[in-house]
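For this view, one protein chain was removed and the others were kept in their places.
Order of writing sets the chain letters: A, B and C. Residues in each chain are counted from 1.
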Amino acid sequence: MTGFATSVIGCKCEAAIECDVPAAETPDGRPGVSVLLFATDTANLQTRLIERIGQTVMTCPTTACFDGLPDATERLSVGRALRVFGDGFQASKVIGGRRYWRLPVMDGEFLVQEDFGRATAIGGGNFLVLGETAEGALEAAEAAVRAMANMRGVILPFPGGIVRSGSKVGSKRYKKLVATTNDAFAPTIRPLTTSELPPDVNVVYEVVLDGLDFTTIATAMRAGITAACRPGIRAITAGNYGGKLGPHHFYLRRILAGELAP
Amino acid sequence: MTGFATSVIGCKCEAAIECDVPAAETPDGRPGVSVLLFATDTANLQTRLIERIGQTVMTCPTTACFDGLPDATERLSVGRALRVFGDGFQASKVIGGRRYWRLPVMDGEFLVQEDFGRATAIGGGNFLVLGETAEGALEAAEAAVRAMANMRGVILPFPGGIVRSGSKVGSKRYKKLVATTNDAFAPTIRPLTTSELPPDVNVVYEVVLDGLDFTTIATAMRAGITAACRPGIRAITAGNYGGKLGPHHFYLRRILAGELAP
Amino acid sequence: MTGFATSVIGCKCEAAIECDVPAAETPDGRPGVSVLLFATDTANLQTRLIERIGQTVMTCPTTACFDGLPDATERLSVGRALRVFGDGFQASKVIGGRRYWRLPVMDGEFLVQEDFGRATAIGGGNFLVLGETAEGALEAAEAAVRAMANMRGVILPFPGGIVRSGSKVGSKRYKKLVATTNDAFAPTIRPLTTSELPPDVNVVYEVVLDGLDFTTIATAMRAGITAACRPGIRAITAGNYGGKLGPHHFYLRRILAGELAP
Partner (left out) sequence: MTGFATSVIGCKCEAAIECDVPAAETPDGRPGVSVLLFATDTANLQTRLIERIGQTVMTCPTTACFDGLPDATERLSVGRALRVFGDGFQASKVIGGRRYWRLPVMDGEFLVQEDFGRATAIGGGNFLVLGETAEGALEAAEAAVRAMANMRGVILPFPGGIVRSGSKVGSKRYKKLVATTNDAFAPTIRPLTTSELPPDVNVVYEVVLDGLDFTTIATAMRAGITAACRPGIRAITAGNYGGKLGPHHFYLRRILAGELAP
């Protein structure tokens, strides 16, 4: 459900597990996981949901799939598209004002909700961990990721939560490219470009966050940045992109001081 | 690299980890994993390789990406498409007759081979585990998957290696659909269709295999089927599809008797 | 609960997870794991149960601990010894003829059964995987272990299920030692001793099994040995110990032929 979903540009969506959901909180009383999926427009989001639920959740032993945003007023129809896999043997039922589809499969039935909630959210939150050594920088970034894991309302779409191929908007060389390597933070080409790396920094890792709202992302960033403050880390900063990439600005110093509202 | 790659129809490719590769056997002397990726035509295969390596391997801390089929005569150009991410700071080098690209990234360089080998292989090998109980059938299928894990030349493209939404070719109800639920093996609709389920069977799981050649798939099937022979399993069979789905036929009795050649 | 429990000689007991237990089959309707613990006498077994449950299960968030052998007529008192940790705040209750103790702890109560069943069982089942290469032999042994995982009635007490320091009874050099290296199967001293290694074998791994009865162990061995039959494995045999180590003899050829009774 969340594989090959690191970047809306290259994968059409970004997705990851938000948190485990204990049996007491799921609709069918079984242990669950909550997934958040981000896309750049609603039609695309719907297509991604249908194909990913159909290919990876419906196929998987014992699963059912429920909406996790019941209060969202905008609804995307998903179960209706999947129902035809039942080849006429499917059935639907309305419970508590929501429609559910039952598709016969080889281990019983796949139960899937008719529609799923959509909300306006925030993608591309990030911070950069600048370290002296490869080992130290990676450990610090991993500690950051672990400190943010299982938080409600936020996901880290990259595998392991960490990116090493940070990018800048556009290109100096290739006019058509929308994103190329963040050469200002690439240590091996320090002498060849206008580097922003401090003298003792040899490795940089980026942590990317998508979240449901500003405060959730800021709270996660505060926990992650604090955990990344380990020996050998020289600086923690963020991709700025000239302040032009989206309406939200996360000021790291304010966040660390506890200002978690926009 | 291998996420959302369960079915060539719905995901454009099928992919999974083939095996771990010990440090002594990798080109750069570091521990590795080998991935096999299957697609229905060469152009599609190349596109999938480029986008998946670019989005999930290049982005990941410390990785490099090497061809695992050096003897394959057909070569797909991959590194050339990825190199532009380096924004002109990339470099290439030919070592031992093969070209490698070095792309500057934030933790150093991403090293990726220029071209990757392609070979004609076999998709859609499968067997069905028919059990009395949900727990027993799942455990048996899981034992089968574990017995086949890490084998050279074969992958199980579905998450956990197991499929519960087995399908038949076409549809009885919807003329345009290429695949719908395998109603003959769906226990909840037994009275509504021409069921092929034996009396005591209540749950069926399918294991799907893709492999480089017939013998590899047959060897894996023998290990998997033997491991699935646990208490409560009533039968093990395979999706036949009228013998029309591809040129290869895997006869389970012959395979269990040790006939592993085509 | 199962750590540092590889050998009854060195660790006083052998223990491992037998299988996962689905929520529907546990006394409190929550997902569980079943552990088997083997010792050489009843008093020792009781002491091991008390200290391991007290140090590792009672201490662990959310756990409860129930008897898994309710039909065993011999009972070991465990809860009575643990109850004093409750410092007088504990309580007990008899349900269905069994006594349970409730000990107040910081996340609520630790619920533990008063007594646990004991049965006469079999330790030290084993087979040896003889391979050409280190990688191949380890992969084959791992495949064997995976094929036997989660089977009812049998455990593999060593970490990962595999032993590389196989031993013989007694010693050629040190009179007091009860066990020393199995020099006949140690490849680096082949010229220095009476080796039993075939010419092309350079690495040997042993799989050790403890089980509740003969048939369970034989069934597991059949699945494990079949899965270990991978390329590069030259022979599979077993530690014989002159037929003097215990009353049970497992003949590998009979087991592979399906003779699973004693």
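Here are a few things to note about the model shown:
Everything that follows uses one rule, which is that a residue touches a chain if its C-beta (ideal position, glycine included) is under 8 Å from a C-beta of that chain, and two chains touch if they have at least 3 such contacts.
Computed from a prediction, not measured in an experiment: that's the story for all the values here.
Touching the chain that is not shown, out of C:V35, C:V163 or C:A220: C:V163 (per the contact rule at the top).
Of the candidate positions C:C19, C:C65 or C:V203, contact with the hidden chain is made by C:V203. Set against the missing chain, the residues B:P31, B:G170, B:P198 or B:P262 yield one that touches it, B:P31.
Contact with the chain not shown here comes from a single listed residue; of C:R52, C:R118 or C:R146, that residue is C:R52. One chain is missing from the display, and on subunit A it is touched by residues 22, 25, 135, 139, 142-143, 146-147, 149-152, 223, 226-227, 229-231. Although one chain is not displayed, subunit C still touches it through residues 1-7, 10-11, 51-52, 54-56, 58-62, 84-89, 103-110, 128, 134, 137-138, 141, 158-160, 162-167, 171-174, 177, 179-183, 185-189, 192-193, 203-206.
FYI, only the chains that are shown with their structure count from here on.
In whole angstrom, the spacing between the mean C-alpha positions of subunit A and subunit C is 42. Put simply, the C-alpha centre of subunit A and that of subunit B have 26 angstrom between them.
Put simply, the C-alpha centre of subunit B and that of subunit C have 34 angstrom between them. Across the assembly, subunit C contributes no residue that touches 2 or more other chains.
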